[in-house]
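Only one protein chain is missing from this complex, and each of the others stays in its spot.
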Amino acid sequence: MVHPEAPPAPSPAEQGSGWDAVFAWLDRITQIFNVAGTALIVALMVLIGADVFGRQAFNAPISGVPEMVSLSIVAIVFLQVPQALRSGRFTRSDALLKLAWRKTPRFAKTLEIVFDAVAVGILGALVYAAWPLFVKDWQRNTFVGAMGDFTAPVWPVKLILVVGTVLLIAQFLARIVKLTTGRVNGASE
Amino acid sequence: DDVKATAVAGHPPVFRWVKMIPEVFVPTVQKELEGSGHTFTVDLQAGGAIAKVGEELETVGEGLAEIGTVQALFDPAKLAVQNVTYYTPFVSSDVKQISNMMDRLHKEDARLQQAYTDNNIVYLGAPIGIDDYLLMTKFPINSLADLDGKKIAAPGAAINWLSGTGAVGVSGNLTTYYNELKTGVYDGVIVFASAAVPGKLYEVAPNVTRMGLGAQFAGVLGANKDWYDAQPEAVRMALHKGADAAKDWYNDDLTNFAAKALEIMAANGATVVEAPEDMRKAWAAGMDNAAKAWAADLDGKGVKGTEVLSLYMEEMRKAGATPLRNWDKE
């Protein structure tokens, strides 16, 4: 009943050269990000649990939990979003596309490529504007929280946002390559 | 010229510091510009429609909006020295005094302006003052010992105020105080009267102790620097006049309401008491000097923390305030 993970990536070594090796590496990195995001969810659960327990049982709450939670959720989303696309979790209304793949596959393929290219473009614009925000927060060491109580730097999350989006772009590019090289033929999820 | 600006606020328009924009700031600017050949219109985007609370500085600085309520309290990293009042409790309970002081220092002192310039912001005026912080608890406070082991919620840097009292400081959020107090997650909160009344906090924490923790400075009205610099002199002058008018209106309205708020709470069954002087002194004496540590930390980052701390304390003393602790001189 649990959704299967994306098919395990074949190890790059046994894959010869060419695109397949690239895809294998890409999927491998995507999965590593996915695991990191998953670990962060567990950490969040433990953190809040420990804060509640410490506060109620020992009058010793953990400082900065709201701040850490606010930062973590952004990291979790951008660590996992490439894998969410890879395993077909991006929401779309595919009725018309399915019809197009049946009736005029060439048109359907072109349309899918255009859609994926739009995604690459728009996510590119996001990265373009997010990068300077990361650099600024890194150079100035911007933090959240209150000095004297708890502070945490925000740059790691800004960096994850950029890198996660770049990985998402790479997954969209991979889809374009798979469509143009005939690796994908039919309505994809 | 037809000058158009988008103004952003993370809080909704029921908040006084948002309400002052359409009610006072904009009409005053328009009136100032009469006969100058310039007109002025503002598209107010409040309640987080474009920028959430704490996001206004970046949104205005990046140029997505021209004017905004810039919240130092919610952006303590970028507007570090502006948080000086939150590190110096027990200085003054007079919100007008603090507001006017901070307004003057912002206009005169380069060390305070620097934080805005660094973020591509120009200080227009209209400091967002917060009325005197109170202690509201589920239990009566007869002596400081009553606080021992009690969980008290406080916002941001104000959590430092609880050091030495024996109370457990929990970082809290105004929006959920009512429920948390009602169920007993917290035994009390540090909060100001003008927020306690709309939130009906007196129902769940009916013991209101006026500790004199102090009125505070939380933010200002700021403009995007590129946009501001491109405006004709007359418009720039008018913007500052508008902000000055907003400041006076805000201070009067807040002071009146804060006084009324205490009456409303009492009328609704809350017990409002003034803390005896020795209790206040004992609280202040037991605290860590978080201001010193904060200022030293800023110094290490190349921001003039210590200088701003003593500037603020010195000016407040000159203005007639009698701080319970001279945070800058210890």
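Going in written order, the chains are labelled A and B, and every chain counts its residues from 1.
Methods note: a contact is a pair of C-beta atoms (placed from the backbone, for glycine too) under 8 Å apart; a residue touches a chain by one contact, two chains touch by 3 or more.
In the analysis below, contacts and distances are computed from a predicted model.
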### Message
Given that one chain of this complex has been left out, which of "SusE domain-containing protein", "TRAP transporter large permease protein", "Ring-1,2-phenylacetyl-CoA epoxidase subunit PaaA" or "Septum site-determining protein MinD" is its protein name according to UniProt?
### Response
"TRAP transporter large permease protein"
### Task
Quick one: say which of A:Gln56, A:Thr104, A:Asn141 or A:Asn185 touches the chain that got left out.
A:Gln56
### Task
From the listed residues A:Ile29, A:Val77 or A:Val135, report the one that touches the chain absent from this view.
A:Val77
### Task
Check each of B:Gly149, B:Gly184 or B:Gly286 against the chain that is not shown and name the one that touches it.
B:Gly184
## Note on the structure
Note that chain B touches the chain not displayed via residues 6, 12-14, 43, 45-52, 55, 58-59, 62-64, 173, 175-176, 178-180, 182-185, 198-200, 203-204
### Task
Against the chain that's been left off, what residues of chain A make contact? List them.
1-3, 5, 34, 37-38, 41-42, 44-45, 47-49, 51-52, 56, 66, 69-74, 76-77, 79-81, 83-84, 87, 89-97, 111, 115, 118-119, 121-123, 125-126, 128-130, 133, 158, 161, 165, 189
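Following the convention adopted for this analysis, only the chains that are shown with their structure count from here on.
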### Message
Please output the residues of chain A touching chain B within their complex, sorted ascending.
### Response
55, 59-61, 63-66, 133, 140-149, 151, 154
### Task
Mind listing the chain B positions that touch chain A in their complex?
58, 76-78, 80, 86-87, 149, 151, 156-157, 159-160, 168-171, 173, 290, 293-294, 297-298, 301
